[in-house]
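Data first, discussion second: the structure below is written as structure tokens.
Just one protein chain is left out here, and the rest sit where they should.
Let's turn to chain A:
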Amino acid sequence: MSTKRRKHLGLAVRYLLLILVFLICVGPFLWQLSTSLKGATENVYSDPPKLLPEHPTFENYKKVGEIIPVWDYALNSLKVAVANVLANVVGASMAGYALARLKFRGRKYAALVFLMAMLVPGESIMIAQLTTMRALDLQNTLTAVVLPGCVAALNVLLMRNAFRNIPEEIEEAAVVDGANVWQRYFRIGLPAVKGTLAVVAIFAFMGAWDDFLWPLIVLTDDANYTLTIGLNFLHGTFANNQRLVAAGTIIAVVPLIVMFACLQRYFFRGVGEGAVKG
């Protein structure tokens, strides 16, 4: 009886802790959402704070779109994210396939190029990358935002490991059947690594959508801003209007939260794979 009671108590404590951590992790998002829905007449600094808006309204979302072209910025972010996904999925899977499944002279050196690139933090080369973009006349373009990470070395190595797990016999059988290397890549390779491809795609989207430092230094004209840079600008200019900043941040975060809700297990899997290799 007493052990049973102790078990119940333990479980209750566990749930209490879970709820506490939940409030810490998710509470700030909910508070931001609540702030974004509070109308101009409602005091956001009220004491004690009002957790729920009295008269929920979307006027802040309309207003933030009038002050900065927030929907254009969102579109820019979307373009950058989609381009990053496509380039990484195509480029990393092709390179990974060659490193894992093809034997050729210089393979070790090719792998070394990606390994070296992974050891160099982006922050330590960003000024030179900026100079490179200027030399290519790409400064202040969305292309420049995408290019440096568009075939990330980590993704190449992730894909290489995934392709390595395909049993040799399957490919040998295809060779006997006369399949050339491209056919094997498309018909045998890619279908076998769909899970890793999904991980690469999701993290490429998230990485591009969330990125801040590189777009901040490469984009100088506010017409080309991505959403994160636009938010930073909004914060700098209208810092005292918490409702507007809140609305802007909610616009930026909702797409990713929806994506996360739908594709959770790939996010979790990606953390495992990326961490082991990174």
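Going forward, contacts are C-beta pairs under 8 Å (C-beta built on N, C-alpha and C of every residue); 3 or more make two chains touch, one makes a residue touch a chain; residues count from 1.
Please note the rule applied: contacts and distances are computed from a predicted model.
Taking the options "CDGSH iron-sulfur domain-containing protein", "Sugar ABC transporter permease", "Multicomponent Na+:H+ antiporter subunit B" or "NADH/ubiquinone/plastoquinone (Complex I)" in turn, only "Sugar ABC transporter permease" matches the UniProt protein name of the chain that is not displayed. Within the set A:L9, A:L75 or A:L102, the residue that contacts the chain not displayed is A:L102. When the omitted chain is restored, the residue from A:L37, A:V64, A:V80 or A:V151 that touches it is A:V151. Looking at chain A, the residues touching the absent chain are 11, 14-15, 17-18, 21-22, 24-26, 28-29, 31-32, 35, 45, 47-49, 87, 89-92, 94-95, 97-99, 102-104, 107, 110, 113-114, 116-117, 119-121, 123-132, 134, 147-148, 150-151, 153, 156, 175, 178, 180-183, 185-186, 190-195, 197-198, 201, 206, 209-213, 216-217, 227-228, 231-232, 235-236, 242, 245-246, 248-249, 252-253, 256-257, 259-261, 263-264, 267-269, 271-272, 275-276, 278.
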